[in-house]
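As you look at this complex, bear in mind that one protein chain is not there, while each of the others sits in place.
Here the chain labels run A and B in written order, and each chain numbers its own residues starting at 1.
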Amino acid sequence: MIRRVVFTGVLSLAILLALVSYLWPQPALRQALTELGSTLLAYATLVAFLAFLDAHLRRIRLQGEGWPYSLVTVLSALAVLILAAGEGWIRGSGLAGPWMMWIYQYGVLPLEASLGALLPFFMILALWRRLRARPSVEALLFTAGVLSVLILRSGGTPLPLLWGPLSHAVVDPLITGGVRGILLGVALGVVVMMLRIALGLDRPMGR
Amino acid sequence: MRRCPVCGALYPEEAQICTRCGADLVAGPGEIEGTLCAVCGYRNPPEAVFCEQCGVRLKGAEEEGEVRREEAAGAPPEPGMPEWLLAVEDLFPEAPPAFPETVEEERPPFGAPPVEEAQGPGEAPPSGPEAPILPFSEGMEPEAMPPEAETGMAVPPGMPPVSEAGFSGEEAPPPETAPFTFFSLEEEAERPPAIEAPSPGGTEVEALPPPWPEGEELPKWWKELGLTEAPPPGSSEEEVPAQVPPLLAEELPMEVMMAPPATAPFQLEEAPPSPPPEEVPPFTDLEAVLAEMPEWLQALRPVAEEGGEAPAEALLPLEPVVVEEQGPLAGLVDVLPRHPRLVEVQGPPARLRAEPIPELQTRAEAWGSLLAQGLTFLIGERVAEPASAGLAQAVERGLLFALILVALILGLYWPLPFFRPALLTPPTAFVAALDEAPSGGLALVAVEYGPDRAAELDGFLRGVLQRLSDRGVRALTVSLSPWGAAQAASVVLARPDYGERVMHLGYVPGHEVAIARLLSQPLRRFPADYTGRPVLDLPMARDLGEEPLAARVSLVVLITGSPEALRGWLQQARGILPPEVPVIAAVSAGVAPYAAPYQESGQLRAVAAGLRDALLLEGEVAEGSPAFFDLQAQALLQVLVAALIGVGLGISLFAARRREG
Partner (left out) sequence: MTIGVLLLIAAALTLAAVYGGRRIRLSPRALESFRQIPFQVGRSLETGQPLQFALGSGGLLGGEAAFTLSAARSLERALGDVLTGEVPPWVAVADPVALLYARHLFQEAARLPAMPSPPLDRIEWAGASPMAYIAGLTLSMGLRPVAANILSGSFREEAILAGEAGQREGVVSLFAMPDPLGAAALWPLDPSTAVGEEALTAAPREDTPGRWLAHDLLRWLLIGLLIAAALGVMGRG
């Protein structure tokens, strides 16, 4: 019980401290909170890395499902860590040294870019399947929206000339209005959630 | 107490919303559309034939469910915990007191029908309230009744005839195994009967644990227990423990313990059991019960472990009995609904005094292995149904991907006649804002994208830096995320004028708050740039040391692929920067709608979106240049998708018409 009260109290205090600067600007307070957050993030990153190593090493040791992937993961993680530490120690350039940049440019960048390149394929496939499913009002509206955006943005082709002013007058306000509405809703949800936590009306830590 | 009409959870009267499924508790079942499953209480869409939750067929079972629910709703409040249960509790340590915010819950006794309808065993179906519950020691009859007797429901026609095979009455089992024997049969009664039940004499268990036939010889073990009256039609497993010593109650399998859906481990509203009504004489004579227990049974009583934890909640009553009409479970009474709730183990940890005999051990292990396989093998469906991997699907996917690839390759290498780059308009407002920055001033460039958007946004970064550098504006690149810093480094550090015109500060921790921190501090507060060189050593930062950055920055450029980063930067930066400092954004195409409101309100001076604007930063695109082919490939892909949409719609409309016609 005491534990819960302390938790809730600290949480509310932190939120209220962060919010008080809206009424009474206190840059020093914001900075202090940011430093606290950064320290927490650093600690959490360490814990997460250790947990990650632990999970994968255990899987390798027990030869659980997918242990070759775990082996590759652990080896590459340790390799990057050692390289970065070595580079920082030897050359003093930390994350920006040529070794790290090489790994980023020829390792991380191509891998993530390739994964991102898969996205259009799957999105088009999903759209294609959905279109061929039972037609519904929402599918029709969705299709109309996608079509108009595509035609508007198909630069270099004659299509926008045929479509242009009408779409600009009709479609753009719809898109902007829709996005605004969603963003307002998100902001509302965030504000209510934050206030409930701050005022202790919520019990995010369970009972 | 009221039940949620959708998921069946129990709530106190004043609850309005079901916290499990969000349904409205106040609206009655009749006001909500949909079919209520009779077995599990789940509210299905109106056109459902099978229950989405438990799979039972909805038609047919629905009427009985309605009848039963009306009966339960119209029943007078139940008296509370049966006495034998209180006796059970006496054997175990005290449960912790209920939480103060609990609500008085009127617990139905096992089997749901009210106590008043209890009838003596072997009697004809009752016509009204019967004799009160007698104390346990006097050969007490259970309160719960077999389904066909209690509510006056007609026995489902599909019910197999009563037979004693359900209870191995004919063969007198060896005494040591009697309680376990009986016990495991009850277990089978709840499980779908497709499995041959490990009955002691090898008799087949009927699909239905039948009511006890009248006038049948009482089994030896029953007599041994000292109960003279015939056992009641033991269709519900909870009645049996009423007549066997409390020993067995704690050994009931988990499904017997399965509480009505309201029972959640966390549910604080569950009340402690209310005291029994006055007309039931209080149960006092536990010793008499224990005296009747044969030696072998007493010896097998589990020993409570020292230091074991007390149960948080007492045993809870079970669902009313239900009868299946269709499918493999036809004729089964008392098939417990498949419920997502399992109640925690009741009672403190205990261990048996004696080891069970090997035969039972084997049987238990067989059950254990069957159960470990899950129910899928019984019902015959796989839980995880992969998307149909037929040839047609694979060919369709392959064709679609091939089409996209061909379009891309075509667009990247062959100039097509319908693509006219002259139709493309460069982002003039963006370029103008870039050009307005005073020579010698400082531009802050925020790089908030990672490798996945690099293809689209690197062009912006390069173009912006080049343009600023050409005009003598200094650029300071910064990022709120580590991969943004790395991405920027790969572009910025490669520039020949790094240090003189461009500097990369790298990753500043703290997300949005870091923006405020960055802008409100002078540059000398940052010890080093991304490469580790001290900031003030760089030529471009020489005169930037003293004032806060917000005072020296004359332009802010946001290059991002994520709406959160855009919003965060805008909201923070606009609060600190003087209003005459423009903020412009170069975003990926999908983020353009997010930028539009800020653009209209004036917080963003100009927006450039997508690959097209990136490639057009320099001006017109020359025929045959790499930018030309990039743009052509993009345009071709867009046209292809539009065409696919048209074809797909056509196919679906055509197929719909064919289906109707």
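Here, a contact is a pair of C-beta atoms (placed from the backbone, for glycine too) under 8 Å apart; a residue touches a chain by one contact, two chains touch by 3 or more.
Given the structure is predicted, the values throughout are model-derived calculations rather than measurements.
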Which of B:Trp367, B:Phe419, B:Phe460 or B:Trp483 contacts the chain that the document leaves out: B:Trp483
Among A:Val47, A:Ala85 or A:Val170, the residue in touch with the chain that has been omitted: A:Val47
Subunit B residues that touch the omitted chain in the full complex: 6-7, 14, 16-17, 19-24, 26-27, 52-53, 264-266, 268, 309-312, 338-345, 349, 372, 374-376, 382-387, 450-452, 482-483, 511-512, 562-564, 567-568, 590-591, 594
Footprint left on subunit A by the chain that the document does not show: 19, 22-24, 37, 40-41, 44-49, 51-52, 54-55, 58, 65-66, 69, 112, 115-116, 118-119, 122-123, 125-127, 129-130, 138, 142, 178-179, 181-186, 188-196, 198-199, 201-207
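Criterion: only the chains that are shown with their structure count from here on.
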Touch list for subunit A against partner subunit B, complex: 27, 30-31, 33-34, 37-38, 41, 92-97, 100-101, 104-105, 108-109, 111-113, 115-116, 120-121, 124-125, 127-128, 131-135, 143, 146-147, 150-151, 153-161, 172, 175-176, 178-180, 183, 206-207
Residues of subunit B defined as touching subunit A within the complex: 266, 268, 397, 400-401, 404, 418-421, 423-424, 450-455, 482-483, 485-487, 489-490, 493, 506-507, 509-510, 513-514, 516-517, 520, 530-532, 589, 593-594, 596-597, 600, 610, 612, 631-632, 634-635, 637-639, 641-642, 644-645, 648-649, 651-653, 655-656
